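Apart from one protein chain that is not included, each protein chain of the complex appears where it belongs.
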Amino acid sequence: MAMTETVKKILSHYESDNPGTKANLARILMQGKLAGTGKLVILPVDQGFEHGPARSFAPNPAAYDPYYHYQLAIDAGLSAYAAPLGMLEVGAAEFAGQIPTILKVNSSNSLATDKNQAITGSVSDALRLGCSAIGFTIYPGSEFAFDLMEEIREMAEEAKSVGLAVVIWSYPRGPMLDKAGETALDICAYAAHMAALLGAHIIKVKPPTDVISLEAAKKSYAGFDASTMAKRVKHVVNSCFAGKRIVVFSGGEAKSLEGLYQEIRGLRDGGANGSIIGRNTFQRPREEALAMLQTITDIYLNKA
Amino acid sequence: MAMTETVKKILSHYESDNPGTKANLARILMQGKLAGTGKLVILPVDQGFEHGPARSFAPNPAAYDPYYHYQLAIDAGLSAYAAPLGMLEVGAAEFAGQIPTILKVNSSNSLATDKNQAITGSVSDALRLGCSAIGFTIYPGSEFAFDLMEEIREMAEEAKSVGLAVVIWSYPRGPMLDKAGETALDICAYAAHMAALLGAHIIKVKPPTDVISLEAAKKSYAGFDASTMAKRVKHVVNSCFAGKRIVVFSGGEAKSLEGLYQEIRGLRDGGANGSIIGRNTFQRPREEALAMLQTITDIYLNKA
Amino acid sequence: MAMTETVKKILSHYESDNPGTKANLARILMQGKLAGTGKLVILPVDQGFEHGPARSFAPNPAAYDPYYHYQLAIDAGLSAYAAPLGMLEVGAAEFAGQIPTILKVNSSNSLATDKNQAITGSVSDALRLGCSAIGFTIYPGSEFAFDLMEEIREMAEEAKSVGLAVVIWSYPRGPMLDKAGETALDICAYAAHMAALLGAHIIKVKPPTDVISLEAAKKSYAGFDASTMAKRVKHVVNSCFAGKRIVVFSGGEAKSLEGLYQEIRGLRDGGANGSIIGRNTFQRPREEALAMLQTITDIYLNKA
Amino acid sequence: MAMTETVKKILSHYESDNPGTKANLARILMQGKLAGTGKLVILPVDQGFEHGPARSFAPNPAAYDPYYHYQLAIDAGLSAYAAPLGMLEVGAAEFAGQIPTILKVNSSNSLATDKNQAITGSVSDALRLGCSAIGFTIYPGSEFAFDLMEEIREMAEEAKSVGLAVVIWSYPRGPMLDKAGETALDICAYAAHMAALLGAHIIKVKPPTDVISLEAAKKSYAGFDASTMAKRVKHVVNSCFAGKRIVVFSGGEAKSLEGLYQEIRGLRDGGANGSIIGRNTFQRPREEALAMLQTITDIYLNKA
Partner (left out) sequence: MAMTETVKKILSHYESDNPGTKANLARILMQGKLAGTGKLVILPVDQGFEHGPARSFAPNPAAYDPYYHYQLAIDAGLSAYAAPLGMLEVGAAEFAGQIPTILKVNSSNSLATDKNQAITGSVSDALRLGCSAIGFTIYPGSEFAFDLMEEIREMAEEAKSVGLAVVIWSYPRGPMLDKAGETALDICAYAAHMAALLGAHIIKVKPPTDVISLEAAKKSYAGFDASTMAKRVKHVVNSCFAGKRIVVFSGGEAKSLEGLYQEIRGLRDGGANGSIIGRNTFQRPREEALAMLQTITDIYLNKA
């Protein structure tokens, strides 16, 4: 299909980037059922690293097979598929050219002793596997936050030089943050903003609650109406350079399907560019997942 | 002998890899008495590093000589021989071309103060010594787990670029794991899965017990029938990309020969690709070892 | 099959080489129907470069397909298959591990304006494609001979450092040589000797005639009995470090099958290590080619 | 003198090494009064680094001068002289070609805060100074053991590629070892074995006592007769690849001359390749030192 004005407009915000990076962003934005709308839904499958195989895949055993996820993302008409090295290596040749992929280049795990991540992929890996982007997680607030930021800075510089896009997962955690703080509005906006400042092309955060966590920030939010997801998301999007960077949101805590759809409508109404939905997707039977993804797509198409 | 359909099927899961790496995997899979079956038995001799020479070789003094192990692996019709640098350097020229070798590129030892490993070999060493693969140990759960993962990530990328295969020994240990946890089913499957995600072509873990160690994982294993080795191994194999990666198991704790055979029948029935058997092999007289390896081979051939 | 004393003896002449190179020589010498005999038959398919596709493949159109040659070499039980980059890239993954391959790293063509060759492959290419050796053509006597020698010197050093073997095609031509001179006994022996001096592990020349071409050499050949191929070949083999380097001969001019067999019996009786046979092989129907290669193999096995 | 069968036999165990490394090993083995016997005595002068100048040289002030040690090693007919960078730089030109030298490329000192060593020389230094080998100390058991192992791995790879030999001083120390443990038989054998596994061509350890230190190792030594130095040394030599690597022993604790000779007779009878004797040599007047070294040489020649 022909490039749309909407996508051209989005790309115009990345004019410092080289045409290679722009082309990879365009590939993601012109893929699947949301092609050309400026909206995107990404399937991420890095939970095996984070939680182990059984917690991730036992609910839907077909998902143990890396091919499953490639096929699901393709069949659901999603925008991109993100996974760690080994996961992509199994299917990258089989599904070459069928869907944009994002190599998740760092990972943590449930046995880890630190709130840190290991670098588990490289820009060279991303090129040889035909990926459109690298994905990297930072933990603002962690004792390792500066290390993580320096790692992505270096990898992002390399990625951009070879025409790849950079996706940053920005997940606040650490000694200054309680559980509520990790998804507080001010923290979420702050985390998104730092990802933007680090040079991310696409920023992934969790849907924010109406909590304001940081004492020093409370004055700034006095009078702010955080009563709806749409209003909160609009603030987060605004915190990403007034919407000049693509921002997508994770599915958040497990909830009912209707609850999920309601949340996504909030994201949409707040101006989010889309969703990254992992467990909610691959932990249900394929037919159910396809139906769910159709609804989500429809929400972003303003048809649901 | 001609390449078999079974081996072609296995190699088809590595289609992201270059032909050099595929050829080295094929060499291992087409070697010895199990050639062409998709099964493999590897002789690893890194216990000298891990436990010292006397604990390793005094039970069978002929084993102090590196030639001994090359000859044993060849005569027993094994699939490959794995050892640290110096061990391979002594015999690599003498036995050139007679059996695929795996250079163990990191090692720990009983005098170590950390649950870490030293890098003791390189990809260049592997090439000049004519090896088919590098082998690397990670300790998921250790304070050094991220460091180890980043080391193998870098070495694996280099190894793959020059057509070598990558074998990861994944041995959980560390502050979150008690002795039972190190071989618990959930931990074993998790360790195997992480090795796969890190891009290993061949994954080595210990045979799992029926323990479930991680609190967070217990729900996922509710109702899981872990009563036999075969069932547990099937889960571990499944955790390696639904069997799309080669998984082999160590000999585990010292036990009677019959106990060992019984265990290996369980590995086989669970779909394991094979065994890595070190101490059980070289700590008995050569004739006994050959007889034992013949039985093990027969088990994998479904003849015992 | 177990390494033979004959092959061990040959490998002992390469003791300056690292075990990786020895292993690759061993692979070639332990492959196919001549495994272990110290004899070898190699299928080279670089004629497409040299003469164009139709002159090369029209006589047997199945040969347009690179798979055809891999399969033919495997089914005929040959020792190795040699071809330029693109030819190997098509089949290297499909046939990985089934037959040792030699990447021909330079090539000429019929449209060329110089008696020179272009470098068309690299040592890195050879590694990623899983090759056992690189192959290189020099033209002693050409105005470009020194350039070609310097090119292979550099590539051979690199190849040896990463455990590959080096095959040199030594084809005399140039202003000092008429057509008869190119295959003259003294020139052939000289060309083979220079390949050996350049550090080749395997040397390929054309079967020599009884012509002595170089004026200055005639005295040295006074009284030399060059009446049979066996006697001439013995001299060429002797010129390769008294037989301490592997020497193989091309099929030479087109001739009847019986003429070819007769020539190969001469090569064998003169102590040649084997034959490289391209056009004679792939320009006839597969069944005829297999029958011919069986006879050639039998000749080297002293059974025909 | 002509190369002896004994030395040829020793060199045959290094067939993975290039001829340059073999030549340098041969130089050491064909030097001085023990030339050709397979035995060697090396003069090491790194005590200035370890203990400071006065503790090292005040007992025999002539030894402050680097020329002194070169001349002593030459006049005593020793096999090689080992020292840190500056020490060799002073005399390397003056004594060029007169005795093989070993550049000690790392060093510790009495003011150090860690049980670690600094890298104080390079492979390039060794080449420009005309050395035959590099020497490196590891401290198995130290908190820095892994770092030291990784350092020598990298330096050894480089040294071997340019034809130098590698000598590893393996000195156990660290939190798991008390004073008795540092020279315990099991620890000494283990330390020697690890040096061999790291790819050392020559291994230096201290003479072992009859202590068994590692709890886990005691069972393996049950029934082992450790009553004489010869029996203990035989075990250490065996732990170095069944004697396929050269093992030399330091002079150990200060003792009477007769005690030293008795100890060296034990080393000899146990199959040690020789001794490295520093302080015992240069801390006595030159004439006494020469007489002592003559006796030690005679012991290794079975004449004393």
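By written order: A, B, C and D. Residues from 1 in each chain.
We adopt the following convention: a contact is a pair of C-beta atoms (placed from the backbone, for glycine too) under 8 Å apart; a residue touches a chain by one contact, two chains touch by 3 or more.
Only a predicted model underlies this, so the values are computations on that prediction, with no experimental measurement involved.
Across the complete structure, the visible chains that the omitted chain touches are C, D. The residue touching the chain not shown here, chosen from D:26, D:217 or D:264, is D:26.
The hidden chain makes contact, of the residues C:114, C:157, C:225 or C:288, with C:157.
Of the listed residues D:98, D:120 or D:295, the one in contact with the hidden chain in the full complex is D:98. Among C:25, C:196, C:229 or C:299, only C:196 touches the chain left out of the display. The omitted chain makes contact with just one of the residues C:32, C:48, C:141 or C:163: C:141.
Residues of chain D that touch the chain left out of view are 2-3, 11, 15, 18-27, 29-30, 74, 92-93, 95-98, 124, 127-131, 161-163. On the side of chain C, the interface with the absent chain consists of residues 13, 15-17, 140-143, 145-147, 149-150, 153-154, 157, 172, 174-177, 186-187, 189-190, 192-194, 196-200, 214, 216-217, 219-221, 224, 235, 238-239, 241-242, 244-245, using the contact rule stated above.
Going forward, only the chains that are shown with their structure count from here on.
Chains touching both chain C and chain D: B. Overlaying chain A onto chain B using CA atoms gives a rotation of 70 degrees, to the nearest 5. Same interface as B-D, judged by over half of the contact pairs sharing residue numbers, among the pairs C-D, A-B or B-C: A-B.
Taking each chain's centre as the mean of its C-alpha atoms, chain A lies 58 Å from chain D.
Our note on geometry: chain A versus chain C, Cα centroid distance of 56 Å, whole angstroms. Remark: chain B and chain C have CA centroids separated by 39 Å (rounded to whole angstrom).
Taken residue by residue, chain C touches two or more other chains at 15, 18-19, 161, whereas all remaining positions touch fewer. Inter-chain contacts, as defined above, occur between A-B, B-C, B-D, C-D.
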